[in-house]
Each structure stands twice: as C-alpha cells, then as structure tokens.
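One chain of protein is taken out of this complex; the other chains stay put.
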Amino acid sequence: MSTDLPPQVGRTRAGEPATFLEAVAEALWEEMERDDRVFLMGEDIGAYGGAFKVTRGFLDRFGPSRVIDTPISEGGFTGAAAGAAHMGLRPVVEMQFMDFISPAYDVLTNYIATSLYRGSGPLPLVVRGPAGGGNRGGPFHSQNVEMAFFHTPGLKIVYPSTPSDAKGLLKSAIRDDDPVLFEEHKGLYRAPFCRETLPAADRVVPIGKARVALEGEDLTIVSYGLMVHRCLEAAEALARDRIRVEVIDLRTLLPLDEEAIAASVRKTGKLLIVHEDTRTGGIAGEIAIRMNERAFEWLDGPILRVTAIDSPVPFSGELEDYFLPTAADVATAGRYLFRY
Amino acid sequence: MSTDLPPQVGRTRAGEPATFLEAVAEALWEEMERDDRVFLMGEDIGAYGGAFKVTRGFLDRFGPSRVIDTPISEGGFTGAAAGAAHMGLRPVVEMQFMDFISPAYDVLTNYIATSLYRGSGPLPLVVRGPAGGGNRGGPFHSQNVEMAFFHTPGLKIVYPSTPSDAKGLLKSAIRDDDPVLFEEHKGLYRAPFCRETLPAADRVVPIGKARVALEGEDLTIVSYGLMVHRCLEAAEALARDRIRVEVIDLRTLLPLDEEAIAASVRKTGKLLIVHEDTRTGGIAGEIAIRMNERAFEWLDGPILRVTAIDSPVPFSGELEDYFLPTAADVATAGRYLFRY
Amino acid sequence: MRGLAGIPREALEDLLFQCLQGKLLEERLRRSDTPQVLSGATREIDLRGIAIARAMRRTRDGKGDLCFPGPLAPGPALAFGATPLEYLRHAARTRTSPASARSGGDSWTDLRRGILGWSGRPGMMTQVVAGAALAFARRDADRAALAFESFPALDSGGWHEGMSLAAAQRAPVLVVLAGRDDGDRRSTTGSIARAYGIREIRAPANDLASLFRVASRARRRMAAEGGPALMKLGLLSAGRRGALLPQLRKQLLSEGLLLPSEIDAIARTASAGVSQALSRILREGAPEPEDALVAVRMDSAPLHPWTRMRSPSPEGSRVPSKEPGAVHVH
Partner (left out) sequence: MRGLAGIPREALEDLLFQCLQGKLLEERLRRSDTPQVLSGATREIDLRGIAIARAMRRTRDGKGDLCFPGPLAPGPALAFGATPLEYLRHAARTRTSPASARSGGDSWTDLRRGILGWSGRPGMMTQVVAGAALAFARRDADRAALAFESFPALDSGGWHEGMSLAAAQRAPVLVVLAGRDDGDRRSTTGSIARAYGIREIRAPANDLASLFRVASRARRRMAAEGGPALMKLGLLSAGRRGALLPQLRKQLLSEGLLLPSEIDAIARTASAGVSQALSRILREGAPEPEDALVAVRMDSAPLHPWTRMRSPSPEGSRVPSKEPGAVHVH
C-alpha cells in the first residue's frame, strides 16, 4: 500500500527528509490510519486536495465520509465539527487560510471553548490551517490569528516551527481531548531550510511545553513559528559579537509554558520577545506581565519586543517586507538589551 | 417638546442627576437631534425600547427609518452599518448584550477595521451595548469583549466608568470618524452610587485620554469600567493604612493612553492593573510591556494585576462572586505592592 | 390515520406521563408560593415539544437520538428522560445541577440521554446538531437528530450555515420551528425548505397524537434516507394549549386504550415526582465557590488562587526589597 502513497505523505516511509507541509500531511494521514474516528472537513480538501495540497490523495484513500468538502461557511462547519466531536468523532477542520477562522469566532469562543466548563463534556477537535505573512497574500490571506483566541479560556493554541514539531504536535492535538487551534506558517511549508528527516516511529510532542532552540547565557529571546528561525539567524549574528543568546521556541501558546520562560530569564536576566503578529495586544504583553509576576527580581533590563507594525498586512512586497520584523531587527534589539 | 421627553433622556434638562444608563440615553438622543445622519440599529430597540430600555421613546420621536429593529443577525447588521457609514450616515449599533458582538467579529476585524487602510475611506460607526458581570447573567450575558478587538488595528475601544464620561465619550464616539466599540457596564447602569448631575451644555470627552480618578504618590492602580469604583474603594481602605494610591481610569482602551500611565508610574514606582475581564490575554499584559518599554527604570516592584479568573463567567451568584475581583482583592495586592 | 390508532401503548403511556409531569411542573412553578430561587424556571412547557421528542429513539447509553430542546425546553428534555428534579436543580443553580451551576439558560447537556444544551445563540445549534447527524450518517444506521429552533433564529447566519451544510451532507436532522412568535417572515416554511432543497414536514393538526405520528414518520424516513427536514409549529392560543392534554386523555379513554384507573395511577406518579422534586430542591445546597475555578481545559490543574494575590509572588524574591517595612513572601 505504501507504494501508492500520495507523495506528500510518503517521505518518512521512504526515508527521505520531509518539508513542514509534508510533516503536517504525514501527521494527518497517520492519525487517520490509526484511528477511524478522525476525519477531515474543509473547503476543497477532497477532490482538489486542498489549497496547499496538504490533503492530496486523502479522498481516494479515506473516502468522502472522512474527507468532507464543505460549503463556504467556516462558522457552520466548525459548529458541525463540534457536533461530531460530541458524538465521539475527532474532526480536524481545515481553514483554507487561517484568516478565515474569523467567521467561526463566535462558535469557537462561546460554544466550543465553554463546553467542558458548562458540563457538556470535552470537545476534541482541531482547527488547522496556513497562517502568517511574507507571501504577498495581502491583509486577508496573511494573518496570524492566535491573539483572537488567546484570551479564551478553554482553547489550546499550537504554533510549531519545525517539521518534527509540526508532526508531533499535530498528532498530540488530534489525540487531545480539548479543542486545539493549530497554525502552520506558510513560509515554512516548503522552505528548504527546514526540511528534516523524521523518525519513522509514532512520535508525539506534548502540548504545553516550550523548547530551548538554542542555549545561551546572556539574553533570552522568546518566539514561535517562522520567527524562531529569524531569531536563530539573529542569534548567530549576535554570537559574532560574543553575545550568547538563548532562544526559546514556545511551540504552544496556550497554555503558555511560563516555567520555561522564567527559568531562562532567571539565568539571563534579559528578555526579548519576538512575534510576527502585530504589536498591540500581541502575546509579548502576557509574557511580560507573567515575568513580572514570576521573575521580576531577576530582570536586569526592560522586557522588550520586536513585532510587526500595528497595521493590516500590506499587499505589495515592498510594504510587506517593511511591515514584517526581520532578523536584523531582532539583532539590533538584542544588542541593545545586552548592553543595557 | 421637552415636556414629553422619555424619562430616561430628560434628567439633565430637568436639572436632575442622571444614572449611567440615562447618560447614555441622553447622549444618543442629543446626537440624534443634533445630526440627522445619526441613526440606531439593533434588536428590539424600537417598539420595545431595548432590552435595558435605553432607547425607550426613540422610535416615536425619530421614526422607523432612524430607529431600526433588526433581525437576529449581528454580523449582518454591523456589516449593513458599514454600508450606511460609507454613504455618509453615522450608525450606532446596539448589541443587546455586548457578548453578541462575536458573530460580528469577522466583519468588524476584516472589513470595518481595515477600511481606512485599504483606501476605502473612514467608517464612522459605533457599536455599543451592555457589558460585564455581576448580574447573574451567566457565561453568555456577562462578557467583557474588549480583548477580542484590542489586537485589531483600526478600531477604537471605549469603556467609561461614570455617567459624565459615558455621555461625553459616547458623543465623541458618534462624532469620531473611526469605528468605535463602546462598552457600558451593566453594574453601572442604574447604580445609585454613580448618579451625577451632568452639565446641560453639549460637552464631549475626548477619546484616547485617561483620567486621574484619584491622585496619590505611593502606588498607581490602572483600571476601567466598573472596576474603577472597586479601585477607589480599595484606595480608601489603603488610605487608612497611609498608602496614597493614584487611580487612573483609562476610559479609552484603544488607543491606550500610555503617556498618562507612564507619568504616574514615574511618580509612584509601583503599578497594579485591575480588570474585571479574565486574566490571560487581558489588557494588563499590554500595559505591562508598554511600561517596560517606557518606564522600566522607574519601577520599584513588579507590575502586578488583579483580574477575574480564567474561566467563562459562572452562572450562579456564589460562583460569580468568587470569579470576579473585589475591592478587597485590590487592597490586598496594593498593600503587598506598597511594601515590596 | 386518526385518533391514537397505530401508536404503541408504551409510547402513549409515556406521552401521557410526561405531559402530565410537564403540566404539573408548570402549574406548580406558577403558583405564588414558588420560592424565589426558582423564579427563572417558570416558563410555559409546550406539550407539543414533548410529543415530538417522544417520537425519537431514546436510549441511555449515548447511542440513541439526539435532541436540542431549544425554545421548547425543558419539554423535550423531559421527554428524553430528564427528571423534573434535574430541571429544577438547573433553574435553581444548585451544586448538583446538570451544569454544576456554572451555566444557565438551556445550556444543559446529558449526552448519554441525548440532550444537548447551547450557548445562547439562536440558530447556532442547528450547526452543532447537523454535525452530530453527520456523524450518525457516517457511523450509525439508526440514529437521527432533532433541533428546536425559532423563527427569529432563521435570520442568523449560524442557522443558515447549519441548514445548508446539513442539506449538502444529507444529515438526518429534523429542525422544528417553534417559539413564542412567528417572526415577521415574508415567506413560508415550505419556501424556506425548498431553498435548501430539503423536505418540509407538515404538522397538520396540533393534537399531541398527530404530532407524535408525524414526527415518528419523519424520523423513520430520515434514518432510512438521510437528509434534513423542516417542520413548523404554529402558534396556539392559550385555550388550545390548555386543551391538548384533556384531549389526549379523552382519546385514550374513548378509544379504550387506558382505563380511568390506569390514567389516575399515571397522574399520581407524575404528581408525586413533581412534588418530591420541589420539596427536595429547597434542601439542596448552594454551589461551592471553588467550582467557579473548575478546569476549562482537560489538563488544566485547578487554577491557583494567584489571581487573588493570596500568594502574589509565588517565586519569592531574589533580593530583599529596599522599601522600609517590606515583607518577604514565599
């Protein structure tokens, strides 16, 4: 059977390195093979194979009752996913672009997130899709949506930065009994720099645990998603100035692994937060106040942030490049904070 | 004509003190009299006079083309308000409870908030309604919705704490060329403790400016809405311990008056943020990081917060009382921070 | 068919019992001596909801039909096996209420019985119920879903998306439009059904037996053929509402299906149950405040009380504060 696997789910079985997109596809495929309660819903995910071809070949293998093409109605099919989850299934909802989760804001925050609290039982479902900018998608195909939901008790939010985390965390998300939002940065999907050979074994990565992407003593940089790679670039540049940066990849945004951040801050005394998402109301704020609560005495400088500008994502390349934070921005901020 | 004014809009003309609700009603009435572009949309605001009777008598005075009863479709009528605003009108949309703004999340964040940026011109409209807990309304009639929108560039968010601010800020909001979300705490609507005699003259309160509700030297407490009153209570208790608290009432959440907060923090060196809204992802985070950016060297203690618990608003009175922050909680935190 | 012909005796007994229970509950709750704590509970119980819900396949193992009682709550929930005591607990927000006093309205779920509560969004539950029905269509031959919505709910995008999806997926869900008013729609239920390409079910009479029969037939057909259906319950005058139960009783007697003594026995049981529930509810305790902290995520530890500053600096201080009189907290 593995001979006629769709190409994007066969890398690991063939012993080849997988892209981020392929890692996502492999996680979906393997979970669907493992557990027949798992099924997919989304726009054009069946015959067309999905806007980014994550689910190419899934319809042939799993049939139309497990790969469901939906009408344009993100609220409706997310609500329907909740109903199916109540009945014991494990829906994975694809947003064609994560931006399109906004019509599902009501049902996600009011019905789905509150279910367990209201005594209506757990709602195991995953809402996943491509997020983030840098692809000239303009304001409606480039958003990061985490902060729309970060304030909602009852949800989990995952935003991985590597193929192996993407695969392991998506498996965890599907097996998790809570509703999980899962963002996949488009800039990582096919990026050659983050191909990885993945373990053949069924490996899960726990939700809620950050990862030390780089160890260092002088300065903590906390980030997630594509920006982790910008931070690692910046760390390299700073290393040439003998500034030893610790880079923490959050992996899960909600619940936030504040212990991991605090441990690093207690070591370095300096904290810089980097997110691609816009500035005001970004996750940097919550991290800042948690570190005030938990590590204030260890801070040897202000908690600072490098983020996108407070504006919709611009459409033209020139504007978008200016809008997005760069590795150079991170390095400048890191240098400043080091010297503080 | 003023003889047959609906009672809730006639207080000031009669020289009587007005409740918060009456202040809101007066602002609406006066703005509708002043400018015939202003009109109202919402569920049951016409013949029924609104769930809280804010608009009782408006239909008789202004007619059905300016007081429009809508179907249950918050997204639809908020989108329609945008269309009317494009055509030069100034819609004021009532959410029966502010919780019901969530179906309008998509159109507010994607269409309305981005309009000016996209070159589609300003969209002067107001979305207002009763917010907040303490009224045994349970999870779906007690929410504070500011943090769902705080992350969206292009919106303004106002949350007054007194009748005179409510009236003056609502007038400003209606005259503002940007979309403004305007939250009115149900706990203030008819509260005897916050009746005020309002100036008869047409007085506006500028959006974007915080207010020093109490001057003090030892500790800054920043809050908004109903919680300002809890903070003032706490300040009284702390004054008995000779702790001189400065209470800042934000009034506008977005744009945030960071200058006012920083000025106070530079004086007191201690900052406590109090919000009724739930903890994670609340506005305290953004304030904390802004003060790290702008006043870190002046901080003599961690920035702390007192908030509701990370949970949906509980239904029963016992649970809700436990869930909400109290004046005593604020005082405890204030005392701790003072001694820090 | 007319009268009660063809309805199984067991169903008729149940129907009578549940309608009596509902009626008694309603009457008792309307009395002036109803305790304040139950003031939220005194709503009318439309017996038609009971008749329709009783026509579904109810089990107690989570494998029967599913019902969102919506604007006819709690009638359909009682028909799905909920007890008056549970309803009163919910209304009185006691510790033992189905939602642990954490949520109200009709947000009350019991999936083993097939009762689904909501989040107070008219129309939204048609989505959720459609998704459940989708699961039935995929896995279970003989399950169907029932949702009570109202006319005003039809204006919401949530309802439309739910109905549209159910139609596209041929999910077996019967949506019954009911409520305190008809809205001011400019169109008929039939034209709405046709716009979604789904079946309209006509409820020609408002007597309980006919409604039961129509709903049974709709259910059988949905389970066999899949696909949603739409049915409208018209408004009833107070007089006609009041006549529903006496009429059922009369039919039972005149068709010789139950003896007067049997009817009396059923009425006594219903009455005893309601009385017991009412006296019991007043003795039930208020919820524990800590229940407000109940986990909203599966893995969340009970929330620590840090919010309240009882332990404002859990990590303690590395250096003592410089302020005179500063305390060291651990």
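Worth pointing out:
For clarity, chains are labelled A, B and C in written order, and residue numbers in each chain start from 1.
Keep in mind that, in the parts below, a contact is a pair of C-beta atoms (placed from the backbone, for glycine too) under 8 Å apart; a residue touches a chain by one contact, two chains touch by 3 or more.
Predicted, not measured: the structure shown is a model, and the values here were computed from it.
Shown chains touched by the undisplayed chain in the intact complex: A, B, C. Checked against the full complex, the candidates B:E22, B:D178, B:D249 or B:D329 give a single residue touching the omitted chain, namely B:D178. From the options A:G187, A:G225 or A:P302, the residue with contact to the unseen chain in the full assembly is A:P302. Seen from chain C, the chain kept out of the figure touches residues 155-158, 160-161, 164-165, 167-168, 184-187, 191-192, 194-198. Contact between chain B and the unshown chain involves residues 39, 65-66, 68, 70-71, 73, 75-89, 91, 103, 106-107, 110-111, 113-122, 153-156, 176-178, 207-208, 255, 262, 266, 293-298. Panel shows chain A; residues 71-73, 75-76, 103, 138-141, 279, 300-302, 304, 306-312, 314-323, 325, 329, 332-333, 336-337, 339-340 of it touch the chain omitted from the view.
To be clear about the criterion, only the chains that are shown with their structure count from here on.
When chain centres are set by their Cα atoms, the one at the greatest distance from chain A is C. Inter-chain spacing, taken between the CA centroids of chain A and chain B, is 33 Å. Residue positions of chain B touching 2 or more other chains: 75, 103, 139-140, 301-302, 304, 310-312.
Shown for chain C are the residues that touch two or more other chains, namely 99, 102-103, 107, 119-121, 157-158, 294, 296, 312-313.
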